[in-house]
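First, the structure itself, so that you have it in front of you.
The chains shown are only part of the set, and none of them has been moved.
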Amino acid sequence: MGKGRLEAFSDGVIAIIITIMVLELKVPHGAAFNDLLPLLPVLGSYVLSFIYVGIYWNNHHHMLHIVQQISGGALWANLHLLFWLSLIPFVTAWMGENHFQAAPVAAYGVILLMCAVAYSILARVLTRHHPENRALAEAIGIDRKGWLSIGFYIAGIALSTPWPLAGFAMYVIVALIWLAPDRRIERRIVQ
Amino acid sequence: MGKGRLEAFSDGVIAIIITIMVLELKVPHGAAFNDLLPLLPVLGSYVLSFIYVGIYWNNHHHMLHIVQQISGGALWANLHLLFWLSLIPFVTAWMGENHFQAAPVAAYGVILLMCAVAYSILARVLTRHHPENRALAEAIGIDRKGWLSIGFYIAGIALSTPWPLAGFAMYVIVALIWLAPDRRIERRIVQ
Amino acid sequence: MGKGRLEAFSDGVIAIIITIMVLELKVPHGAAFNDLLPLLPVLGSYVLSFIYVGIYWNNHHHMLHIVQQISGGALWANLHLLFWLSLIPFVTAWMGENHFQAAPVAAYGVILLMCAVAYSILARVLTRHHPENRALAEAIGIDRKGWLSIGFYIAGIALSTPWPLAGFAMYVIVALIWLAPDRRIERRIVQ
């Protein structure tokens, strides 16, 4: 089975996920700039989730680039990842509308954690029969960044009950790690 | 007429169907974990529907893989299938929000049954002029699993009035039959 | 400029249009089959619109099949068509929720009429520099069916004030004309 349609379907689902999040920015009834102020936390959580979904699309793209064949198991591992990604709009809205309180921040971290686990499972399924890909993945540090991210997510979930904003900060740090364009900066952070 | 655009259009519609279901997970007003509890039945029906739509996308993908040409009739048989699939988000939300009561569970089964019938019609239209594909389809057991599914759906609809959860269990069993990765397990269940 | 991305973009927009219409099927609060009864008119208008959008996708597909190059004008003629198609979900919901009263039925006809006009403009722009395509289009009767449809739409709009259901019947007839699979049946109706 070729990978073309899997990429097209994943692109479609991820494009919808990244776009429907904006529907949670409910249009205010008033027509003054002050009426936008209550939306700022929602906008803030939208920005972070937009970056996260963008990172996943980017990494998904690169990962599928190096594989040639898709097994039935990989197809379901991919749907499993899309399932957890599809819950990001829900926790994004819950966290934004409640101004970063403890439970929503923890729930946001749980969904990010499950996305990372699902991504890791997909990577394993795709590279199971291709040890050379596995070596490549390790060479470019994907695995170390993945484990580091999982550690930060767990820290963020644990921190969210006493200090929700500290928990949120953990998720921002993970996004910055993945965004970092300079390979040397990445290495300094990751090693 | 080539099949590329039919695949792209079907992928788009199925990607939207699988994603807009999550919009029924209404963001709760409270910010405590307890506020998520009423959403659990909705989440449960979302998970099952996500798996069902994933199965349909997967099978649709494989079925179109073996055909070369698309007739006008096949195009409409495909739209007919997409129509019934498009009603899955509606019955998913109705079933989840009413905590698996009798009528919504039966309605869910009716839509699954119509999807299976529409899929069967599409398969017949696609293979009408290609008896070798038909033989292939039978060889890999698609037909038997299809008939078995229809039987379980009817059983689920019948059971939903006295025992809604038993009806729901029928639909879960069908999903498991299609998910089963091991060919030998499939055969034991199907034969 | 190639036509690949124009097709992909049009497919995406049409796939979204055909799918978001189902969001107007609001989940009822009750859990009895009787609670579905008020939805039947909405479902009826959804079915007709689903068929219409399917017909447009089908015809759009065939029309782009015979052209090789897309001019800047054709690109905007295509967006113009997508604009009117994007209003179909709105009039579908208005007509369904008001149980086929006069004004919504007329508005539905106006949007169908504008879609037909926009489709005709797109066809003219695409075939302007290709008289052989124009001849082909006429040979297969697209033009006659197009003009016939426009006539039925105007009749439906005119009929909707005194007899809304007669207006609605006009739109059903047009859909049947385009659905008719048998070329000879088409000819008998069209000529």
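A, B and C label the chains in the order they appear, each numbered from 1.
Rule of thumb we're sticking to: a residue touches a chain if its C-beta (ideal position, glycine included) is under 8 Å from a C-beta of that chain, and two chains touch if they have at least 3 such contacts.
The shown structure was predicted, so the numbers you read here are calculated from the model rather than taken from an experiment.
What's in place is 3 chains of the same protein, and the file's complete complex has 4 copies in all.
Operating definition for what follows: only the chains that are shown with their structure count from here on.
Overlaying chain B on chain C by C-alpha atoms takes a rotation of 90 degrees, rounded in steps of 5. Chain A and chain C have centres, each the mean of its CA atoms, that are 39 Å apart. Distance between chain centres (mean CA atoms), chain A to chain B: 27 Å.
Along chain B, residues 8, 12, 16, 20, 23 each make contact with two or more other chains. Of all the residues in chain A, the ones that touch chain B in their complex are 1, 5, 8-9, 12-13, 16-17, 20, 23-24, 72-73, 75-76, 79, 82-83, 86-87, 89-90, 93-94, 97-98, 101-104, 106-107.
Chain C makes touch with chain B in their complex at residues 7-8, 11-12, 14-16, 18-20, 22-23, 25, 27-28, 31-33, 35-36, 47, 50, 54, 57-58, 61-62, 65, 179, 181.
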